[in-house]
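Notes follow the structure.
Here the complex is missing a single protein chain, while all its other protein chains stay put.
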Amino acid sequence: MWINMGPQHPMTHGLWNLRVKIDGELITDCDPEMGYLHRGIEKISEDRHYNEVITLMDRTCYVAGFAWEHLYVLAAEEALHIQPPERAEYLRTLCEEFQRIGSHLMWYAAFVQDIGLMSPFLYGMRDRDLVLDLFQSYTGARMTYEYMRVGGVRNDLPPGFTGHARKVLDWLSDRFVEYDRLCLGSDIFRKRCDGLGVLSAADCVATGVTGPMLRSAGVKRDVRRDRPYAAYPQLDFDVAVADGADVTARYLVRMEEMRQSVRLLRQVLDWLDHHPGPVLADRLPRWLGAPYAPVGKEEYVLKRNYPKGVGFSSIEEPHGEAQAYVVNEGSEHPYRVKFRSPVFANLSATRHYLVGYRVADIPPIMGSVDICVGEVDR
Amino acid sequence: MQSDDVARTVAAQIGERFLGLEPFPRTAGRLRFRSEAALPLFHTVKEQLGFHHLSMVGGIDWVTHREVFYVVWSDDRRQYLLLSADLPAAAPHIESAASVWPAANWHERETWELVDIQFDHHPDLRHLLLPDGYEAHPLLRSFQLHEPEELEVKQRSV
Amino acid sequence: MTEPLTATEKTSDNPILWVAKPMVTAARQFARSLLHPSTVVYPFERLEDPKFRTEVGIESGKPIGVGPIWDNYRGVHALNIDTCISCNLCAFSCPDLCIDMVTVPGGDPKHPKKCPQIDYGKCSYCGFCSDACPEGCLSMTTRYELSVHSRREMVFPPEKLFGIYQQKLPMNPIRVERPANEDRIVLEPPLCIGCNACSRDCPTNCITMMEIPKPEAKPGEKLPKRIWKEPVINDSDCVRCGTCISVCPKECLFWGSRK
Partner (left out) sequence: MSSLSLYGVSFDLVHLLLTSIGSVLPYPLDAWITNGTLVLVLSVLVFAAILLAASMINTIVLIWWERKLLGRFMDRRGAMHVGYAGLLQNFADGLKLFRKHTFKPAEADTLGFFSGPTAYMVTSMILFGVLPISTGWNSGSLPLSLLLALAIFSFAPLFIFVSAWSSNNKYSLMGGMRSAAQMIAYEVPLLLAVVAVVIVSGSFDLTTIVTEQQNYWFWGPLFLALVVFVAGMLAEMERIPFDLPEAEAELVEGWNTEYGGMLFAFFMLADYLRGLVGSFLVVLLFLGGWTMPSWVPGALTNFPLAGIFWFLVKTYLVFGLFVWIRASLPRVRTDQLLRVGWNRMIPLSLAAVFLAAALVTVKCLPVFGCLPSPGV
């Protein structure tokens, strides 16, 4: 019997359709159907100015907007031959690590909700809100930040920000202990999660699975460590790895990643305290953000010889390894923008980690994948 | 530089169908090859050079021709490598990489429907993001994004 | 960390302990919530209330009031009509095309003053317009409630935006970085007919028409019919809005680079 779990189903966390074939309660086959949220971001980007694409990046993944902004901005700077100032790189690292905490908290909330734990859902959302408060205090928005710019960031931190951020980090570190008590301390939780959704390291690599799912299988792979970008080369952190390859292992990896993010953030905040400076590269062409010629008169701008270039970037997004490929053909608009969403690859391996388990296991397994359909469909 | 042995190994395997290794930001380089050498190249890159991880497959419509590119990653070298091949604008097709890297499955489905590049011997070439039976390929340059009257909106009111 | 993580807390055989730990944790949260509930009872309490700007809330997971947390919020725009120079930059920088320049009373009849009208049905509150505004007359306020009854009411004409400006709401106190400008207007091909359109329409009046010497007509050559003037642009006043480019009838003005 085929069951459509989606496009509107409590398990899906977004608009997608997981078709599962079941025999009793046993899953014998599955086939994810994507595309319900396809907005053509790559196509729209071809018609946008370089900075305007950033508004789309926030909407690519609604829980990890900063990570996508960072990804795009890195590739665009590469394509446009722009070097951001050092402080901007630290600020971006700050954004990305806070975003990782926020995204993992969101994942935690949704994941425990999936296995029926009701109160931690709200604890996760509550604590994520503190992170969003911090974002709001310097970007002005809670989810669609539009903060990074090609060549730097929009503004500097408000006075007193680092002190508040440290308080939030202290608060969060205490909460992580509570989360573990509620989940790992509960025997029912362990019975629900141990040994589920096992995806071995070999399968992970073959199917292109990255991020916490790959690290939970024992593969120590993290773009922040392997190909450091932004301020990561100067920072000290550990890559969280687990050996279970199951749902519990993914839980452990994400929890440890949040702790490592706290550790990273403390270093970043210390650096930011002591190194004031510009946050935006000077002498940027203003056509990055705004069109100068009206539509129909673009040729007067195109005549100028902008340097051509290609940009490739890859970052460790909260969900995994994201990549961007930006082609600059010397116009105001990127010629082609291509993104690699980690969840896209993680979902394409569904058959490998879902078949053979039970219907009741689908929510914990899919919850442990941490799906964000916005970035799958783009 | 490690990329030297990449060029050497690939050249040894696929001969003149290897078109060179260009520098490319943040990667070991962009390896250009003729599309008919796809499968042997994939096997070489994966098995001999150790790029076990396929990250991304994408296509670019250059109007005169199409380009298909693959981003692969090697854990041992800790490097990305870009493989890229030019395809003719009329009936572009290339051998599917799904038999070498199973991860290519969805990426190629996406590239097929968006950039209209046919992947031969793909196990499951169906629409992924677009609705079934959608005939256009949105990421081609010829695809009209706006209706002309909507463009009027952007006209400056001077 | 070198060791891979494993779940250290082993499954207990004692059935009572199956549930004890999470239940105790939940009970502690219950007690904390009785003393300091985290929720802000929204229509009755607001995050911008002074009591949430203090730091007391962190114990209960409440917003901690990071400095002027709400003052930096990107909400509904405020427009100071008096200082608006009708340069169009806000409308140009809008990724959603939600800004239209509409005529407001007060300009001279030949060249009416135009100010932005914002369609909040389309606006995504990205703040590009207020970042681009060279005069600082369009900025975003902390106002975030704008439910209306029809889509038409979502379109805020300049007068309404001016009304919001007059409410003196806190507006983005953090300085937004603006890149130093390396572009400027250049007069490139000698197609200029000295028509004065650029100078007339320049919002900052930074273009002056300077007389140029009328060349001697060579024998057999017919001098072009034109006014012997050329625009000279004062770069320090120019806001790079590009109005001159788009009004130029001969398309002889271009964006150039300082380099």
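Order of writing sets the labels: A, B and C. Residues in every chain begin at 1.
Going forward, contacts are C-beta pairs under 8 Å (C-beta built on N, C-alpha and C of every residue); 3 or more make two chains touch, one makes a residue touch a chain.
Values in this document were obtained by computation on a predicted structure and should not be read as measured data.
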What chains on display are touched by the one that is not shown? A, C
Filtering A:Glu25, A:Asp47 or A:Asp273 for touch with the omitted chain leaves A:Glu25
Quick one: say which of A:Tyr36, A:Tyr90 or A:Tyr123 touches the chain that got left out. A:Tyr123
Which one, A:Asp58, A:Glu332 or A:Asp361, makes contact with the chain that was left out? A:Asp361
Logged for subunit C, residues touching the omitted partner chain are 15, 19, 22-23, 25-27, 29-30, 32-34, 37-39, 41, 60-61
Please identify, in ascending order, the residues of subunit A that touch the omitted chain? 1, 3, 5, 9-11, 25, 112-119, 121-123, 126, 182, 186, 188-189, 191-192, 358-363
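Note that in this section only the chains that are shown with their structure count from here on.
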With chain centres taken as the means of their Cα atoms, state the distance from subunit B to subunit C in Å. 38
Multi-chain contacts in subunit A: which residues touch at least two other chains? 294
Flagged in subunit C as touching 2+ other chains are 92, 246
List the residues on subunit A that touch subunit C in their complex, please. 48, 51-52, 55, 119, 123, 126-127, 129-130, 133-134, 136-141, 144, 146, 149, 151-156, 158-161, 164-165, 167-168, 171, 178, 181-191, 194, 218, 238-244, 248-249, 252-253, 256, 278-294, 297, 300-301, 303-304
Partner subunit B, residues of subunit A touching it in the complex: 34-35, 38, 40, 42-44, 46-47, 78, 205-210, 219, 221, 226-227, 294-296, 310-314, 321, 323, 325, 327, 335-336, 338, 340, 344-345, 347-349, 377-378
In the complex with subunit A, residue positions of subunit C that touch it: 1, 4-7, 9, 11-12, 17-19, 21-22, 24-26, 29, 38, 55, 58, 61, 63-64, 66-69, 72-74, 89, 92-93, 95-96, 124-128, 131-132, 140, 172-183, 240, 242, 245-246, 251, 254-257
